[in-house]
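Worksheet: one structure, shown below.
Note that this complex is displayed minus one protein chain, with the remaining chains in position.
When the chains are written out, they are named A, B and C in that same order, and each has its own residue count from 1.
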Amino acid sequence: MSMMLKLRYFAWVRERIGKPEEDVEIPAGVATVAELMTWLSGRGEEYAHAFDNPKVIRAAIDRSHVKPQAPIAGAREIAFFPPMTGG
Amino acid sequence: MSMMLKLRYFAWVRERIGKPEEDVEIPAGVATVAELMTWLSGRGEEYAHAFDNPKVIRAAIDRSHVKPQAPIAGAREIAFFPPMTGG
Amino acid sequence: MSPTIAVKVQREPFDVSAEAAALSRGRTDVGAVVTFTGICRGDENGEAIAALNLEHYPGMAETEIESHVAEAARRWPLTGAVVIHRFGRIVPGEDIMMVATASSHRAAAFAAADFLMDYLKTRAPFWKQVEKASGPTWVEAKAEDDSAAARWVKPHQAAE
Partner (left out) sequence: MSPTIAVKVQREPFDVSAEAAALSRGRTDVGAVVTFTGICRGDENGEAIAALNLEHYPGMAETEIESHVAEAARRWPLTGAVVIHRFGRIVPGEDIMMVATASSHRAAAFAAADFLMDYLKTRAPFWKQVEKASGPTWVEAKAEDDSAAARWVKPHQAAE
């Protein structure tokens, strides 16, 4: 069963994809954050570029940091961004 | 050969001895800070009280911290005081 | 008295001294206040910069910082803590962010401020872009910041 998700992108992930956020229908079978990155990479060159080194991309589900293996079931908003450089 | 020294006392060492400073003629044979404390202890009850536990007394020669075994030759001013509690 | 806690994420400048003063005003159980102020420098790796542009994740930035402040208050007997982080364009010499911690004793205030800074650097969703003559570039995260933050992980959390 597919699910609707709000995706948000920050910093150079946002720049590469070319938009700060979008609502996306995620197909059944995409179960984790890592799988979502792989699936997004197949959506076009801008996504492939943004996720070409998925190891450096961080993610948050509903505004909490998560690991790549985190399940996405039940999520409303998933964000992708580079390592943080605040402070 | 004896030597003239300015002695200074702080905090409860000063209170026990009853004065903040004095000029004292130190007899030959008193060579270290520890020996000076022993010699001072013999000068009267107030001194014996001040130095009754010499291990807790700190000393400075010419305004630099020194250990009990430090030689006093050449000193102009020696100070005795409890462990510091600034900050 | 309960700890005085404040977290703000804002575009506007802040006043470190007013925030720090508020931590001890009207109470006599505060013996130590530590403040940290992060300031925009005029260079990045030796190259002059015109400004920093700070992007953040609204909503998550506040809750992430609040959770770290709450964790600091659990680990140390704080009487208060304030964290303010700006976003937007910041020019050299301007303040970027501040942490202030207060406690009855200095060790707790120091440790909590140090802890909060390490966590803010590696966990708070902010990203710095620098404006240079050679063009804008995103600041890269430093491995030393990750290792500094790792100092605070308790043994039972290390495997997470």
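Criterion: a contact is a pair of C-beta atoms (placed from the backbone, for glycine too) under 8 Å apart; a residue touches a chain by one contact, two chains touch by 3 or more.
Worth saying up front: this structure is predicted, and the values here are computed from it rather than measured.
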Displayed chains that the missing one touches are B, C
The one residue from C:P13, C:G42 or C:P136 touching the chain left out of view is C:G42
Chain C positions in touch with the non-displayed chain are 16-17, 20, 24, 28-43, 92-93, 104, 106-107, 109-110, 113-114, 117, 144, 148
Residues of chain B touching the missing chain are 8, 10-12, 14, 60, 63-65, 79, 81-87
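Basically, only the chains that are shown with their structure count from here on.
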Looking at Cα centroids only, farthest away from chain C lies chain B
In whole angstrom, the CA-centroid distance of chain B from chain C equals 48
Distance between the CA centroids of chain A and chain C (whole Å) is 26
Chain B residues touching 2+ other chains are none
Where chain C touches two or more other chains at once, the residues are none
